[in-house]
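Here is the structure we will look at, set down as structure tokens.
Excerpt of the complex: some chains, original placement.
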Amino acid sequence: MNRGGRQSGLSLAEFAARLRLVDHHVHGAFRGPLTRTAFEESLNEGSTGPVPSGTTSFDSQLGFAVRRWCAPLLGLPAHAPADDYWRQRALLGEQEAAARLLPAAGVDRWIVDTGYGGDLLLSPAELAGAAGGTAYEVVRLEALAESLAASMAAEGATSGRGYADAYRDLLRQAAAAGAVGLKTVVAYRAGLDLDWSAPDPDAVRRAAGGWLARCAAEPAGEPGGPAGAGTGGAQQEGPRLTDPVLLRFGVHCAVEMGLPLQIHTGLGDRDLDLHRADPMLLLGLLRQPAVAAVPVMLLHCYPYHRQAGYLAQAFDRVYCDVGLAVNHLGARSAAVVAESMELAPFGRLLYSSDAWGPAELHVLGAALWRRAAAAAAQSWVDAGDWSEPDARRVLTMIGRDNALSAYGL
Amino acid sequence: MNRGGRQSGLSLAEFAARLRLVDHHVHGAFRGPLTRTAFEESLNEGSTGPVPSGTTSFDSQLGFAVRRWCAPLLGLPAHAPADDYWRQRALLGEQEAAARLLPAAGVDRWIVDTGYGGDLLLSPAELAGAAGGTAYEVVRLEALAESLAASMAAEGATSGRGYADAYRDLLRQAAAAGAVGLKTVVAYRAGLDLDWSAPDPDAVRRAAGGWLARCAAEPAGEPGGPAGAGTGGAQQEGPRLTDPVLLRFGVHCAVEMGLPLQIHTGLGDRDLDLHRADPMLLLGLLRQPAVAAVPVMLLHCYPYHRQAGYLAQAFDRVYCDVGLAVNHLGARSAAVVAESMELAPFGRLLYSSDAWGPAELHVLGAALWRRAAAAAAQSWVDAGDWSEPDARRVLTMIGRDNALSAYGL
């Protein structure tokens, strides 16, 4: 329990600003180059279509936050007009913009979900190269299943036999290759209001057979829609897994692996039935003894972050964050970070940006979280509720140490 | 993009105080005169019965706000005791009280829902006459259906044939007569947890036949309960539409008209199943391409206003407000207005009072919204998150320009 006497000359805001973070759920930055249209679409996580004509994604809390926090990193005054911002960003190019933005995040461990975006994005190693720090990979369960289905269907192996074993093999290979966690987007594919029991082997075989037969009947590699900003939703090509039996099978296989399991809850794009992504709907899963043995990370959670805090209090290895929301709420992120610090034990809160695409999002998440968490803690220190050493210790736990411990880094 | 250099000497509070508003969802003020009982009942939107004995509606955030903001407009000190307030109001009479209160709202466009309250309330033209500005009408889908049913049943036309065509004709007549929008209270009548597909013509005919037959079998014009403060709920007389097929039919006809569609969500009176008025339950409607082509205004939303913000971000023509809540929350309205400024793009937030009855509510909504929105914006300017010109621009968008554009005024 380091009570941090060393930093006692620093305000909490300064302390938080210097803290090296673990971003425990993030995606790659764009490989670039980018059109203004694609950039603006990437600022609206919710909408999966083009920005409506006559409007701009800059007119949002996120857009204002980009102009306030990122403009100075690109050599412009804070609050530079949107047109100026885009012009400067285009002038610098994606690579140079990223080189200025990413290191400013002050993150030294990036835990990267590689399951969506493919070649559009920097790989974990490339992200760490551009941003500094070390990158780790989280493997997305549904993407793994879909790549398996594509190859089995291509080989004409459509009976469903062998699917379960092959899927488990792929998970073991991912772990052997160094994956530090697994992630599910079952919230997008079927909602969280599932029967969470483990499906029996016959049911898995039958469901796999049905899916593989459909995959084989469709031309492989057909293009999905345009790449939106959504990070959990539509596949860009190939078979799409929506069968509840196979989705549940994937989650139970993940639990068998013993790796930390990230679960998308709350906020996402319009493909998501938000109210069916309430983390409370995971109760039937979290109560299973096998699940209680692995760390479970509830991602995003907003606007159900209080419910997530309840689960973190109730279940010994459940963690939660307000990633994605921190970015999209901009000036309001301070309020939501404070709300997330209610029921959840301090040892079960994590930092993440859930940045995907524009490097602005990788740095903004960090800047907004530092500011929000320090402001909340400072207000409690000022009111006499917390001691300052406690505040520094809690900021370090949430920003860094909880993730190091949960992922065993 | 007027960056408002002209107003640069004004604080945001002063800027907001001078902004001429569009109240995009409001009802008429009482034609008067009023008993104290009726006045107090009108202050409790939630309860549909009399104020419990030994208590007073003044003992609420709304009651305190009336005494603080309206007492000075009636010539009393702020926080004048409830009894003094009522005595002065009664002395002035409804017309004089309204003449003092309504213009203080600083609203120059009133978009008036005429579907509930009838002769108790000023007409749109009378409201504009007393308050200043211009009034526009929004037609309530269920009220239109009920007037059609009453006349068809009176004529013995109870087969259901002709209902669909006659309903569409009435909508076209409403549009031709200048209605700028349509409104549905399906949340009150069946909940929002509906199958939102368009019903087929046969189903509509059968449902209409059943309803019309029931209407013909009942004495027409039977009185409903006492006029409560509820603005969405009980009909005062005649047939009441609760059939889900006909309710859905109404909504789909409205969408065909291309006019902005207001949808009651969230807060209402005790007749409402609040949890079945969560705007997330509209997903199945909002995802339909025909619906995406018209502006959809989510009204009230509280306590699901964060969910409404998610929908406004996800769907390109979805707007939201926190009308009604702004009034009833009084001193707490500042917090809720700030919460409404999270995910929703700034171009998709609207101001409304949802005032119904006492002229206090027409002015309070405006006063509380101005104060709340300016305070939120000022706090972000002070923290360096927003620039002051941006803040003025956003206040103008929410208070006025978004509605002018969405309703094509």
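Note that the chains take the letters A and B in the order they are written out, and that residue 1 is the start of every chain.
Definition applied: a contact is a pair of C-beta atoms (placed from the backbone, for glycine too) under 8 Å apart; a residue touches a chain by one contact, two chains touch by 3 or more.
What you see is a predicted model; the values in this text were computed from it and never measured.
S.K.: Once every copy is counted, not just the 2 shown, what does the total come to?
M.R.: Copies in the complete complex: 3.
Just so it is clear, only the chains that are shown with their structure count from here on.
S.K.: Give me the rotation angle that lays the C-alpha atoms of chain A onto its copy chain B, rounded to the nearest 5 degrees.
M.R.: 120
S.K.: Give, as an integer number of Å, the spacing between the C-alpha centres of chain B and chain A.
M.R.: Whole-Å distance between the two chain centres: 38.
S.K.: Which bits of chain B are touching chain A when the two form their complex?
M.R.: Going through chain B, the ones touching chain A are 278, 280-281, 283, 287, 306-307, 310, 313-317, 338-339, 341-347, 380, 383-387, 390, 394, 397.
S.K.: Any idea which chain A residues touch chain B in the complex?
M.R.: Its residues touching chain B are 44-49, 52, 55, 57, 59-61, 64-65, 68, 78-79, 267, 269-270, 273-275, 302-303, 328-332, 335-336.
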